[in-house]
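The structure under discussion is supplied below as C-alpha cells; questions concerning it will follow.
As you look at this complex, bear in mind that one protein chain is not there, while each of the others sits in place.
Each chain carries a letter (A and B) given by its place in the written order, and its residues are counted from 1.
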Amino acid sequence: MFDWPTFLFSLPLLGKALLITLQTSLLGNAFGFVIAILISSMQLAKMPLLRRLGGSYIFIFRGVPLLVQLLVIYYLAPMFGLPNLSPMVAAVMALSLCSGAYIAEILRGGLMAIPSGQSEAAHLLGMSRPAILLRIELPQAVQSTLPSLVNELVLLIKASALVSVVGLADLTRVAQNLASSDYLFFQHYLVLAGIYCLINIPLTMFGRRLERHLERSLA
Amino acid sequence: MSLSLSPTNAISAVPAENSKIAPIIHLSAVGKRFGKNQVLANIDLDVHHSEVVCLIGPSGSGKSTLLRCMAFLEEYDDGEIHIEGRLLGWEIDDRGHRKHAGRNRLNQARRNLGIVFQQFNLWPHMTALGNVTEALVRVRRLPRQEAEKKAMKALDKVGLSEKAKEYPARLSGGQQQRVAIARALAMEPKIMLFDEPTSALDPELVGEVLAVMKQLAQEGMTMVVVTHEMGFAAQVADSVVFLDQGSIVTRGTPNEVFRDTNHPRLRQFLQNYLDRNAFWHTTPEKTS
Partner (left out) sequence: MTFDLSIITANAGAIWNAFLVTIYTWLAGSVLGLMAGLLIAALMLFGGRPLQLLLRVFIELVRGTPFLVILFLVYYGGPSFGLRLGAMTAGVLCIAFYSSVYFAEIFRSGFAAVPRGQLEAGECLGLGRLQLLWRVQLPQMLVLILPAIFNMLTILCKETAVLSIITVPELTAVLTGIGTRTFTFIETLLVLCIAYLLLIEITSRAGRWLEHRVGIYLQR
C-alpha cells in the first residue's frame, strides 16, 4: 500500500521544498506585519480620509480570495511595467498584501484595548505620535494579541500552498510533480498533509499555550 | 397580597414546639472535601417545618458549600443528608456501599426544594414569565395556560406581575432576583434554600429582595438562608448558625448569637461586620 522506497527517495526533494514554503510564509508574514502596522494606525487615525483608506484596504484584501489576488499580481504585473516578476516575488507580494489586512484587524483590536490615558500621558511628555505608536502602544498590542498572531501565521502557512499555482516549487508543487510522475497520488498527498501538520499542529499548540498564559496573567 | 403558594403555610407552629416532630432537613456528620482540602467537617444540623435558619460566617467558611450540598449541587463525601426522611443524592446498595442515586430519585428529593442563587441564574433568552413557566410545562407537564396562570400568581407574589413580558436584561438586579424567587416558588417547594441572595446586588436593591423573603418566612415557609445581612438574620431567623473553617462553631436564637455570645471567633466576626457597616458612630456600640 505504502511505497517506502519512493517515500525515502522523495524526502530530500520535499525537504528543499519545505524550505521554500517556510521562506515564502515567513517573508509574507514579516512584510504583512509591516503593512498591518501602517493600515491599523491609518484606521485609528483622526483624519477621515486615512480611516477610509485603511478600511478600504482591509475590505478589498479580506474580501477577495488569495488565489484571485495571486492571479491578479501574476497576470497584471507585466502590464503595469513589472516584467518578469519571479514566482517567488509574486508569491511573497500576494501573501504580504493579504496577510497585512488580516494582521491589521488583529492589531487594531489590540491597539483599541489600550487605555487612552497612556498615549495622553506620553503626549504630555512630548513624545511624537509615531514614537508613541512604536514605543508605547505597539508592544502592548502585540503582547496582548500574540496568540491570534501565531494563529494567523498558521493560516498563512496553509494559504501558501496556493503559490504552487504561479509555479513556485513549494511543498505542494513538488508533491504534485512527484505524484504525476509515478501516479502514487494518495501516498504523496498524504505525506504532504503530514508535513503541513507537523509544522502547523505544534505552532497551534504553542499559540494555545500563549493564550492560556495570557489569560492567567490577566486574571 | 395573594395567598401563599406554599402548602406548608397551614403549619404555623413555633419551631420550639415543633422539635419533637421529625425534622424536614436532617444532616448528620456531613463532610466534604475538594481534593485534599476539607471544606466541611462533621456537620450536624436539623431544620424543622416553618423554621428559618440563617447560615452566617466569614467567606470561605463553607456556608455556601453546605447549602449547595443540601440540594446535592455538591456531592457530600461523608455523613448523610435526609430531606423529609429520604436520603439525598446517594443510594446504599446491598453491601452497604453508597452509589449515586438515579436521576429520578434525585429529582424526587429535589421536588421539595426551591433554590435561589447569588447570581440569579435566570435564562436570559426567556421573558420573566417564560423563566417561571418553563419547568411547570416541561417538568410538571401542566398545560401552557394553567402554567402561565400559576406563574403569574408567583410573579404577583414577588410584586412583578407587570414585568412578566420583560427579558431579564431589562430588569434591575433586585427584580431579577425576585423573578428567580418566583421561579422557585411556582414549583410549590416545601423548603426554600437561598445562597447569598443579595450579595450580587447594589445596596439600594437589597431591601426589596429581603422584603419578599421576610414575607415568605411570615407565611410559614421553611427556609435556609446563607447571608451577610445580619439585620435580616436578627429579625427573621428562628435560629442562626455560625460556621467557621468548615464546621459549626455555634448555633442559637438571634438573641443568643448576636448579643449573648462570648465565643471569641464569633465576636471577632460580628465586630468586623459592625466596623464595616457603621458610618455614623465613630466608635461602634458594644454588642453586649
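Assume contacts are C-beta pairs under 8 Å (C-beta built on N, C-alpha and C of every residue); 3 or more make two chains touch, one makes a residue touch a chain.
Keep in mind it's a predicted model, so treat the numbers as computed, not measured.
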Residue in contact with the excluded chain [from B:R86, B:R138 or B:R276]: B:R138
Selected from A:L11, A:A30, A:I60 or A:A131 as touching the chain missing from the view: A:I60
Sole residue of B:G60, B:G102, B:P124 or B:P143 that reaches the chain not shown, by the stated touch rule: B:P124
In subunit A, positions touching the absent partner: 59-60, 62-68, 71-72, 75-76, 79, 154, 158-162, 164-165, 172, 175-176, 179, 185-187, 189-190, 192-193, 196-197, 199-201, 204
For subunit B, the residues touching the chain missing from this view: 71, 73, 103, 107, 110-111, 113-115, 117, 119, 121-126, 134-135, 138-139, 167-170, 180, 183-184, 187
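Here is the rule we go by: only the chains that are shown with their structure count from here on.
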Centre-of-Cα separation between subunit B and subunit A, whole angstrom: 55
